[in-house]
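Notes follow the structure.
Rather than the whole complex, this shows some of its chains in their spots.
Note that the chains are named A and B in the order they appear, and that numbering of residues resets to 1 at the start of each chain.
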Amino acid sequence: MMINYWEDLQRIRSKRPLIHHLMNYVVMNDAANVTLAVGASPIMAHAREEVEELAAKADALYINIGTLDDRWIESFLLAGKAANKNNVPVLLDPVGAGATRLRTETVLRILNEVEVSVLKGNGGEMMTLAGVVGMIKGVDSLGEANLEIAERLAREYGVTAVITGPRDYVSDGKRGAIVSNGTPMLQYITGSGCMVGSVIASFMAINKDLLIASVEGLVTFEIAAEKAEKKSSGPASLKVNLIDELYNMKSSDYELAKIEFKE
Amino acid sequence: MMINYWEDLQRIRSKRPLIHHLMNYVVMNDAANVTLAVGASPIMAHAREEVEELAAKADALYINIGTLDDRWIESFLLAGKAANKNNVPVLLDPVGAGATRLRTETVLRILNEVEVSVLKGNGGEMMTLAGVVGMIKGVDSLGEANLEIAERLAREYGVTAVITGPRDYVSDGKRGAIVSNGTPMLQYITGSGCMVGSVIASFMAINKDLLIASVEGLVTFEIAAEKAEKKSSGPASLKVNLIDELYNMKSSDYELAKIEFKE
């Protein structure tokens, strides 16, 4: 498959696409800063009185259910439907699916009522949604999945499925990709998976090929993390350096990408 | 005009004025840390059951509508009116005015029902409120305004108007000032404008001359940013270093101030 990585990143930086986030409280600040660092323009807004208006004019909508409640759930659906009506691509992050009934049901409801473009979660969440495992413990990952599970999710829900972990599995139901960049220390940064979502959404805003956009988002974030780790002495300095590296990303960095395509 | 910068900063540090924030979720943490670094005491509280009580005993009230919803709007008004009744100065940050109907209407409603002391926004927001431009895209700035627009806003709404940007325009309707400190990289830190608001509010708490207090807040934040940028490799380290520099601000730093007064 053909990836015009550098051209795509440059397009984000020059077009500054608007990424409407319905993002959990924990990661709102980091996700906004990651989105800015990659070159896009974040807006965090969740009021039912305005989400339709914003989603309609956004270049991508990112629904992250991390700190959901009944009011946010209403806004997820309103924003998602408004995005659909206006052909705005939608990324759904099913944070904690499997951890509580509310979360699993909310994700299924969104998948049912909204046309989701990319469904991105960690192993535990995605295996729950694929029916591979039952209830899980927290919001942290349960370990690795595989490409077959991504493919099953892609077909079942009509999405591009992205399963993050030590290796990331991406499938649009026909084509598949495995990304092996990143560093284990990312697990010690809360919401590192949510932040990846902001980067993928930024690429979705300028690249209609959702499998490629997902891979571009993953490698961008994870290569920045690899470079950042060399300068860091723990997870907090890693986060600071990672955002700096995203901001400083240059074309040669793409040489570090570890992508395996399966067609 | 006469600025007793160092004396004023020292008064913040010794009096530790209480700055009641109704601050958006994205920037709450940074705004609190900025307020502490400058020497004041932040409290972030938004429940309608307590905002009047807190605003009444605060030394300044900072209303930032960034992540508004119907419940927060109710609290903005309750807190603002309680501040007015107790002669507590009010700073209003009209985040995203022009981006959605809800935001523009909420700002106009607050300006109508609450006596706002300082109205501080970026070019796009302030030009929307001045009727210069129509609807805008996101919450990021639209570029530069000018002193005339600040003056018009000051007169129309009976406020001290602060338009932030590469150059900041401040007007109380009679006197004007242009501040040219800062660095472009601040645009890559989410909520840098919101954080400036915390610093201005801290000066408003100890200086009744709102034009001077606004200028003091702007130069404090922006000089710290200039010093921080020299040690930083991107926006995330810039934020860390900026807060450290605010904490370490000393009297000689004021020599870096670039202020042009217009009377």
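Methods note: a contact is a pair of C-beta atoms (placed from the backbone, for glycine too) under 8 Å apart; a residue touches a chain by one contact, two chains touch by 3 or more.
Note that the structure is a prediction, hence the values are computed from the model and not measured.
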Number of identical chains in the entire complex, 2 depicted: 3
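Following the convention adopted for this analysis, only the chains that are shown with their structure count from here on.
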Sites on subunit B touched by subunit A in the complex: 24-27, 29-30, 66-70, 96, 99-103, 137-140, 187-191, 232-237, 239-240
Subunit B contact footprint on subunit A (complex, rising order): 16, 18, 25, 28-29, 32-33, 36-37, 41-50, 53-54, 57, 71, 239-248
